[in-house]
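The complex appears here without one of its protein chains, the remainder shown in place.
Labels run A, B, C and D following the written order; every chain starts at residue 1.
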Amino acid sequence: MSDQFEPVIVGFLCNWCSYRAADLAGTARIKYAPNLRILRVMCSGRVDPQFVLQALLNGADGVLIAGCHPGECHYVNGNIKTLRRFTLLRKTLEQWGIEPERVQLLWASASEGTVLAAAVDRMTEQIRDLGPLRWSQKVLNGNGAAHPVAEEA
Amino acid sequence: MTEKQNSPAGQEKVGVYICHCGSNIAGTINVDEVSEWIKGNPNVEVSRNYEFMCSSTGQELIENDIKEKGLTRVVVASCSPHMHEKTFREATERGGLNPFLFEMANIREHDSWATNNKEAATAKAKALVNAAVERVVHHKPLEKIPVDIDPKTMVVGGGIAGITAALELAEAGHHVYLVEREGTIGGHMAQIDKTFPTLDCSACILTPKMVDVGQNENITLLSYSEVESVDGYIGNFNITVRKKARCVDEELCTSCGICEEKCPQKVVDNNYGAGLSYRKAIYRAFPQAVPGYPVLDKENCTYFQTGKCKVCEKVCPTNAINYEQEDQLLNFNVGNIILATGYDLFDARKIPQYGYGRLPNVFSSLEFERMVNASGPTGGHILLRDGETEPKTIAIVHCVGSRDQNHNEYCSKVCCMYSLKFAHLVHEHLPEAEVYNYYIDMRTPGKGYEEFYHRLLKEGTHFIRGRVAEITDADRKPGEEGKLIVQSENTLLGVQQRNPVDMVILSAGIEARHDSEKVSKLFKMGCDYDGFFNERHPKLAPVSTMTDGIFIAGACQGPKDIPDTVAQGGAAASQVAKLISQGTVMMEPVRASIREDECSGCRICNNLCPYNAIEYDEEKKVSHVVTALCQGCGTCVAACPSGVIDGAHFTNTQILAELEGILWDMPTEMTVMEEV
Amino acid sequence: MTENGKPKLAMYWASSCGGCEISVLNIHEHILKVDEVFDIAFFPCIADFKVKDVESYPDGYIDVCLFNGAIRNSENEEMAHLLRKKSKVLVAFGSCAYEGSIPALSNLTTKPATLDTVYFDNPSIDNPDRVLPQISSQVPEGNLTLPEFYNTVKSLDQVVDVDYYLPGCPPEPEQIWAVLQVVVGALTEGQPLPPAGAVVGAGTTALCDECTREKREKTIERFYRPYEIQPDPDQCLLEQGIVCLGIATRSGCGALCPSVGMGCRGCYGPPEGVYDQGAKMLSAIASVLDVGDESMEEAELESLIQDAVATIADPSGTFYRFSMAHSILRRVKNGKGAA
Amino acid sequence: MTHTLTSRPSTLLDQVIAETPGKAINLKTCLQCGTCSGSCPSGPDMDFTPRAIFSMLEAGMDEKVLKSNTPWFCVSCYYCMVRCPQEIPITDIMYTLKRRAIEAGYYHNPSKEKAPEFSETFCDFVENYGRSFELGIAMRYHLRYHPVGAMKMATGMGRKMLSKGRMDVTPTRIKNITQLKSILTKAKELGGQE
Partner (left out) sequence: MKYGYYPGCSLEKNARAYHVSTMAVAEPLGIEFVEVEDWNCCGATEMMAIEKIPAFALISRNLALAAKQNGSTNLVAPCSACYLNLKKADHYLAEDKGLRAKVDTALEAGGLSYQPGTINVQHLLETIAVDIGYDAVEERVVKPLYSLRVAPYYGCLVPRPATMQSFDDPEHPTSLDKILQRLGATVIDYPLKAQCCGGHMTQISEDTALELIRRLLKNAADCEADMIATLCPMCQLNLDAYQDAVNAHFGTDYQIPIVYFTQLMGLAFGIPAKELGFGKEFVSAQPALDKITEEAPKPVRTRGRGKQKAELPMPTQLEER
């Protein structure tokens, strides 16, 4: 690969809108940055802030949460809860010196393949400018191994 | 790069199958490399790549390996799960494993098709496949949830789509509630004079079907009614319908029509009459209305406005008039819903340069339909707004509000054809008149459509290729006085033309209902940017929606002509009939559940569920999930502050394992640096 | 077993306030039982021991070591390693040892910023020569050394293996006594010990379990600082807009703070099954923020939510007051953040 | 005569899109519907209608485009722009074509096109005084390029204007002309890079 820094972005995409938007982007052969690695959740409302933090701890340079547009949520308003959480999470992350570009929320309907692709390109560029995050390596440097989030019994 | 194994070695025997999809995947991703590499994951027992995993041979690979190699988990890396998850789950099941012990990695839509960078694509594929393996290890066997289908169906919208769907189901012996907003069923088709390209009379083919609806005892017709609320899920919807007060007692009314006749209050009929004719304050849209009872329009009724009049009450032979009548809220349980809510015509006033609403002799297409209709205000005579003069020259403007970024980007599909029909009708009614059709592109795909175009060419219609720029009554030179001047470029000549005519017809496009967004939310289903309802799959599931048990038919899904609309009505009906005859459906077991013994009863989750699936037990002081109501979104799981809600098939362990797997190449070991 | 055959008890304070020691002594007359059962091997707060004494013990000499305080500097860490080596059972005692607690709030800033505040930018400081403590400094008498001040505060289990966690700031005396009884039982009558790594002296569910306030469906339009409103004495504080971490905090204290009208601060750490207390708290209360709905324009929606969220003054400090060191990310990005 | 399509049609097309601010990229989506040309007040006097120009750009007939009077006859009424169903910034594209034509030196043909000269004369004054100066512009422009017009000007319009006191006899110069000049000089350098 080229020497330029290639950010790794983890995407939590909702099954009904944004994941399908990504499908559509592919089907339409829209080329965009290969830096996004997608996990599917049924609804953006499933995204537990712990996942976002864990992704950053595990080395992601950025996290994208994508859901249906407000009002178009397959589960009526799961995405509204996502927006509420995201707003508070972002405020917290800013206190922690994590640039807002690194954790983004995107609305993309199933028909908006182009929107999703464009957003990924934009985010990749923004994070490329910010440089690597690589939390455990660059921030915790030598504070012991990562604790996995405990799972329900 | 170091490989991180986060699941205990040999915990499970995973079979990994990487699909080439011809060259769709293999062309960009080095599938051999990936399938070789993933063998490094201690849980992977078998790793193969094959040209077409979805082929029967491909599926047999899976089945055999499960049997012979004793696989306990299966991962297929190929297309989107929305394409083939079902296929491979079934293969897994045939192999003898629970279908949910399968996971899919989307390396086509999300990878090979999304980039040309082979190296990056291959690296990404590794991450996605590894993620799937790490995840599948934590999968638990799940059983689908059977749901009984209530054989009754609700059809919303009494246009030709709804009528067709209702009749199909009713004739199959299933009960249907047909809900219509207006006083009568019939929809737009009832307004139309002739239908293209066969030119058979719209009313003649529609009214018999309307009568059938009225007479079929399997159909409960709820006219002048609107859906108020929708609860439940496939098989068990609970719907509240508001039956608006029409101030007429349906038991007593004999549809004799005297009230209408005697009513002193005349108002413009903006609905059925397209604003070109008048109706009374108590009225039936048209004589063949079904049901035949009139509707009293309170806004325009003299009695309701001034407290005096009551003529209708006086003249009614059966005392059917009831001013005190109130809206009724009726409740229905149905198993399935078909939405056939139709379309609105584009409002040509939004394009002021065409002068509609300002220049009297500019007409909308629906106005013209009414005018040319024998039952219309002019008895079928084509006249100018003065109601007397016959036009000698008529311009028909295509693409009004369609193919226009300023309004609707899409092509409305039917305008070219109905514009041709208009031209023909003019030739028929006014043989002397000259007709000019202004078009951008002539779009006549469909059986007999192009032939109809050729017929019009023979009939002497003038076709000018060019979108009309403006229509004005400001004459510039002799010959233009008192005319409407249609200004455009004749793009085939490359010259600007001014064409003085007597009448202009604007072929306005088809739009989603003004309230379609509200409706789509009411039924918890999506609609697209333009307001048309989203089908589940544009090719393979055109009448299904993302919501099980809700189907769509006709123009509410997108612009359509009558044949397509009728076809969809039938299609939707057969989809429902299929479910009814199945009796039960199996629903995804992706559901939330609360570990009550660990619940602290904080009640955070209680009002998060849009389906009210979470209940609080006052006795035990804990919350629990009503599985049948849960739709599996997982919002409560993410919210539960004590982490005691499990989201089946999307558990924290599964997602976190997937997360670690997808970031396998990220350095997490700490390089000890100088403390800052 | 040694001379008098009594099991050996140690208690050490790393970066802590001493409250844990007090609360051990708060078990009242039971302390006599402790003395009767145990032989104190190391307890700087109540008896004079030197490190070299501990060093002189054979490995595993101490049966139970109650280690309180966070790992703030190199000395804390050395002591942690030493005591781990010398102890059979090492208990992370109290919130600091368990999850960093108040000392770990400095993970919300950086070492330079902390030193700045302590030694320079501070009204009560007069330090014209900008003198900073040095790890080693030469004086006529020889070389003086000080422990190294870390950039990041760690929990005990981030530097050594820990057998049990006893949460609380401080742990409740009766809980301490209960735990000691178990240990005593194990040592004297050979009763079973809880599984290693367990959180002892606390419940498993969230605090609401113990809280007697009436709970309804949660809809919160905005949050208030405690001084801003007079809360209803019987209703759930969170529902009244007072940030109460009870929903995301392990029970065990008997819901002390809520019972007196103060929102739970979360000192007992997350309940079983939750790793990052702050993130969970954040997720939960954001979810029930009752502002904005799907019918709104996106812009309007966002601003409404912005405003509501703005009523939470300091999310990190509030949600991670006790658990910063033990949270997923543990600290702010170096050089940035709330300094 | 037959026009042979060059491999990738117009280089000019891409340049125009690149140099025009706004959504000029929409030019690629032109439907050839003719709304622009139908709306154009001066359309009848153009060598090619705007729509035809766009088609020619697509076809790579760059020289023909630049030699045409079409852009110069644009009166900047913006009707085409508000009516265009593809939201193509047509008027702005016409400006770009004018600049291109000047660069290409394609406009000094004997035909009736006087626009470029007019524009240039106008700009000379603006650059030297910071204000426009009708009389000067008109006189110089006519004398330099259209002596006949100059006479008309002097006898007709010019006299009228002066008589009504609606035209200055001497140009006004802004105070800080040096500032303006340095701005414009810098701007020209940068413009050169385009």
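In the analysis below, a contact is a pair of C-beta atoms (placed from the backbone, for glycine too) under 8 Å apart; a residue touches a chain by one contact, two chains touch by 3 or more.
Because the structure is predicted, anything quoted here is derived from the model rather than measured.
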Relative to the complete complex, which of the depicted chains are touched by the chain excluded from display?
B, D
Which of B:Pro42, B:Gly232 or B:Gly357 touches the missing chain? It is B:Gly357
Out of B:Glu251, B:Asp386 or B:Glu619, point to the residue that touches the absent chain in the complete complex.
B:Asp386
Check the options D:Ala59, D:Met139 or D:Met157 and report the residue that touches the missing chain.
D:Met157
Residue-wise, where is chain B in contact with the chain that is not depicted?
268, 275-278, 347, 349-350, 352-353, 356-358, 360, 364, 367, 371, 377-378, 383, 385-388, 472-476
Please give every residue of chain D in contact with the chain that is not shown.
19, 21-23, 41-42, 45, 72-73, 75-79, 81-82, 87, 89, 91-92, 95-96, 98-99, 102, 112-116, 118-120, 122-123, 126, 130-134, 138, 141, 157, 160-161, 164-168, 172, 174-176, 179-180, 182-188, 190-191, 194
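Rule of thumb we're sticking to: only the chains that are shown with their structure count from here on.
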Identifier of the chain whose CA centre is least distant from the whole-structure CA centre:
A
For chain A paired with chain D, centre-to-centre distance based on mean C-alpha positions, whole Å
48
Chain B to chain C: how many Å between their CA centres?
55
I'd like to verify one number: the distance from the centre of chain A to the centre of chain C, where each centre is the average of its C-alpha atoms, in whole angstrom.
31
Could you list which residues of chain C touch at least two other chains?
152, 272-274, 280, 283, 285, 287, 294-295, 334-335
Can you list every residue of chain B that touches 2 or more other chains, as numbers and ranges?
521, 598, 608, 635, 638-639, 643-644, 675
Could you pull out which chain C residues touch chain A in their complex?
108, 152, 154, 158-159, 272-276, 278-280, 282-283, 285-287, 289, 291-296, 298, 301-302, 305-306, 308-309, 312, 314-316, 319, 326-338
Over in the complex, which chain B residues touch chain A? Could you list them?
6, 80-82, 106, 108-111, 113-117, 119-121, 123-124, 127-128, 131, 517, 521, 524, 526-529, 534, 546-547, 590, 595, 598, 608, 610, 631-635, 637-639, 643-644, 646-647, 650-653, 655-656, 658-660, 662-663, 665-673, 675
List of chain C residues in touch with chain B within their complex:
110-112, 148, 150-152, 204-209, 215-219, 236, 238, 246-248, 251, 271-274, 280-281, 283-285, 287-288, 294-295, 334-335
